[in-house]
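Note that one protein chain of the assembly has been removed; the remaining protein chains are unaltered in position.
And now, chain A:
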Amino acid sequence: MPAPVITATALTKKYKEFTAVDGISFEVAPGESFGLLGPNGAGKSTTMRMVGAVSTRTSGDLSILGFDPDEFGPEIRSQLGVVPQADNLDTELRVRDNLLVYGRYFGLSRAVIAKRADELLDFAQLADRAKAKVDDLSGGMKRRLTIARALINDPRILLLDEPTTGLDPQARHILWDRLFRLKEQGTTLVLTTHYMDEAEQLCDRLVVVDKGQIMAEGAPAALIREHSSREVLEVRFGSERNAEAAEKVEGIGRLELLPDRILIYSEDGDGALAEVVRRGLTPITSLVRRSSLEDVFLRLTGRTLIE
């Protein structure tokens, strides 16, 4: 196995009394697509900032591309591509100029940058917007430009902090397609998300983070297998009656009682629904679906991810 590009050991970040990241350990292999999954405030962004060498750790060890970020911040940053949670494109510059200027920050030659900028505009499907103002771009286009900008220095690791938050479904799918292409080309991706489907689509392996700690680690499918059932039956009886109905369906499978619905974990969702009906209950709505990382998270923390 090749040496990992990121190694974190008992990584901790404290802000005065508040512990944002509480002793997490993980490794990322070259070419791997690694995800940090967790709700807002779990410590994902703080972890990303430490990995990006723009935030110093309070304790623990961290090695990025073989360097300690405390000692070699500039060396590390020059080999990273960073897509922050909130776009920080340069709104005073045009689309293509954003790429050219950013490349200069890395000290790259103008000729190299110009060539790469054109390739990246094609990649980001923004070639026809090269001279547009950044503020005139849609949310999805801004995000793609931010990703193109992060690739201008041909980074060895691309860090993406909630890359599709706030985008409409179509824009998300375009973005996923672009990220998947990078993954195919062998770019190491590290991303945070609170979308299960995103993690399942893009990550080879992920850690579930809550309150600054790692709750579980593994490939998405393995995590689902380990912490959930194959299928999930969602039934609603109306918020007044859910608790009452929950008592009657006990024993069919593992139950999660949420304010608006009941989740029943089962290998056979349709069979579980038939059993619910056999017990004399008629749900207002019912849905049999494949188990997802959301269910894993619920199982591990007792809370839904997006509150």
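Criterion: a residue touches a chain if its C-beta (ideal position, glycine included) is under 8 Å from a C-beta of that chain, and two chains touch if they have at least 3 such contacts; residues count from 1.
Convention: contacts and distances are computed from a predicted model.
Set against the options "Amino acid/amide ABC transporter membrane protein 1, HAAT family", "Na(+)-translocating NADH-quinone reductase subunit D", "Transport permease protein" or "CARDB domain-containing protein", the UniProt name belonging to the omitted chain is "Transport permease protein".
Set against the missing chain, the residues A:I6, A:L65, A:V82 or A:L273 yield one that touches it, A:V82. Per the touch definition above, the residue from A:D97, A:D118 or A:D197 contacting the chain not shown is A:D97.
Counting over the whole complex, chain A has residues 52, 54-56, 58-59, 70-71, 73-74, 77-78, 80, 82, 84, 86, 88-94, 97, 101-102, 104-107, 153 touching the chain that is not drawn.
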